[in-house]
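The complex appears here minus one protein chain, its other protein chains still in place.
Now for chain A:
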Amino acid sequence: MSAGPGESHAARGADFIAAMTGAGMERPVAEELERRIRIVEEDEAGDEARQPLSGRELGGYVLVTVAICGLSALAVIL
């Protein structure tokens, strides 16, 4: 029987803590780091703040800059 997602995540977390402590990091620090990464990647993964920038957001942002530069260039020309 294959391991479920929960078990696989737990195993990945355990491997991560083992690797970090093996590299000399204090265990409580490695555990806290793993706890936070798990929260970011699982518990808060659906949060609006954890989503990537959409094409629309990126486009709007770049367009504003282009507009500022374009209008300023126009002011120079005129």
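Basically, a contact is a pair of C-beta atoms (placed from the backbone, for glycine too) under 8 Å apart; a residue touches a chain by one contact, two chains touch by 3 or more; residues count from 1.
What we mean here is this: contacts and distances are computed from a predicted model.
Among the names given as "Cytosine/uracil/thiamine/allantoin permease", "Protoheme IX farnesyltransferase", "Amino acid/amide ABC transporter membrane protein 1, HAAT family" or "YfiR family protein", UniProt records the absent chain under the name "Cytosine/uracil/thiamine/allantoin permease". Taking the complete complex into account, residues 12, 16, 19-20, 22-29, 32-34, 36-37, 39-41, 44-54, 57-58, 61-62, 65, 68-69, 72-73, 75-76 of chain A touch the chain not shown.
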